[in-house]
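All protein chains but one are shown at their positions in the complex.
The letters A, B and C name the chains in turn, as written, and every chain counts its residues from 1.
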């Protein structure tokens, strides 16, 4: 930690502490995959990949690459004892049916009521692609987003209303950022943990939101 | 064959000739199970049982009874090479999706447009029970009914409109009886084969229906 | 370390409340979770809604539970059997409610609950008395009835092998309702012959992934029982 912000690795490390023993979890493509590096060794957490597997192990190393065994990011992975395979219909039924405990996603924007925008920037000349983003947004009992709180230009990505095309409405429960951890919901965003010397007032100024202070409450 | 009518076994034997090589077939509980005794030995016909199996073999004999291996009538059966097991959701999806070639059912009544009544007599004090009847009625590319054409009291069971509660509408393609074989459909019933000395006029009188004569056409 | 192994059927049902909706696997006797049903009777929970294909045979298992007046309502496809006299009597006396559902719609409604589907259009039952009052729609020239998911508080199922993560395999046609019921209940309890070491089950052949299973009770090798003497 450097002063009042976390690196991406630190966000992932902090988030990993909140995954309970025995949880079934899906880590979205990109940033969220970092979380798997920090899962507490005394907890058994079972990873789901939406292309049809429970019990996914670490990324495959040279010498153990199997083209039939990949994750949703199409990266070769490994299989842990107790794994199982199933087809895409069953895999997305599992997600949509609310059987996973936690899903961790990246985002372009998140609204204080938990709307998620992470599939499209809406740029008119872009090739649209959604993949499993909209399913993942609804795909677990708890949906966590991890991202930097502001863009490189200093604009807050936690917003009142998403301006990017939404992926799902009211679906994000908790937001892990480099400056603070927030709970989101119909009643708005609340700060539940501050990073380093960050203050709530700084966050209110950055986001322009009337953030509740729940830092005193147990997570 | 005795004069102008067939026994139940003869109906089953005749129906069996119309099941093509390679067909996937479901035989309803009761009378239709007789068909399996007469399948031509030079044809390979694969039996489905809706409680989750393809490749069902003959009824189990003493010494080979396995309580985990039963048919939809809850009778112990056997397994043929190339069999497969699946759960009830998948089994009825297979039927409803039209993957079976033939389903053979018994009936209380069949209407000339192919409505089927075979699940309830509608008697007010009876305990209702439907099982898979309504699924089977829609469960194959071709649905065949086998039954005696008339009740013991001489009343036709091939009717203009079913008076018993229906199992499915317009679902029966062909009707195999002790007196004749009929095709059914939106355009009404047609006789496609007569048993022994039975005449179309006799059938018209018995059923009270304006039966078309398609006996000259190839089946 | 995750372990879904539960010491006894009684322990596995200890928190099952009065008024619960309970799915019970099995088609006839195949796949019936006999020990769990016995434990449910012993447990004493009442005012239950039971979802099961049949309504009990003879005077044991589900029939005994119904006979003990623990079941206020049953959702099933085929209550009437040659030996369903306990259900028959209570039904005629108006002492048990029946929701009769075509077997394929029963299966698909249970599957929908597990799969997060809010409703679906099925052709089965269209135009029949079992679809009376239900929304219908013609889609691409075919007629359908709208049906909704069936959820349960508990599912009691019978499987063949489990590991400590709750991954299950079944045996032949006793698979029937087990996998879909496991997906549709808040708490799924599976009785299995044997709990094997992690890694012994082939990941390609696991039928119910452990994510759908909360508690596993080991009930001993079925082949020791008289009924399986032929296939020991």
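What we mean here is this: a residue touches a chain if its C-beta (ideal position, glycine included) is under 8 Å from a C-beta of that chain, and two chains touch if they have at least 3 such contacts.
All values reported here derive from a predicted model rather than from experimental measurement.
Put simply, the missing chain touches A, B, C once the whole complex is considered.
When the whole complex is considered, the residue among C:78, C:91 or C:144 that touches the unshown chain is C:144. The hidden chain makes contact, of the residues B:29, B:83 or B:150, with B:83. The residue from A:19, A:34, A:47 or A:138 that touches the chain not shown here is A:138. If you put the missing chain back, the residues of chain A touching it would be 49-53, 60, 62-70, 74, 79, 85-89, 91-93, 95-96, 120, 125-135, 138-139, 165-169. For chain C, the list of residues touching the undisplayed chain reads 108, 112, 115-123, 137, 139-140, 142, 144, 148, 169-172, 202-205, 207.
Counting over the whole complex, chain B has residues 21-22, 24, 44, 46, 48, 54-55, 79, 81-86, 93-100, 138 touching the chain that is not drawn.
Note that in this section only the chains that are shown with their structure count from here on.
With chains as nodes and touching pairs as edges, the resulting graph is an open line.
Ranked by C-beta contact pairs, the top pair of chains is B-C. Among the chains, the centre nearest to the mean of all shown protein C-alpha atoms is found for C. Taking each chain's centre as the mean of its C-alpha atoms, chain A lies 55 Å from chain B.
Taking each chain's centre as the average of its CA atoms, chain A and chain C sit 35 Å apart.
Chain B and chain C, compared by their mean Cα positions, are separated by 29 Å. The set of chain C residues touching two or more other chains comprises 111. The set of chain A residues touching two or more other chains is empty.
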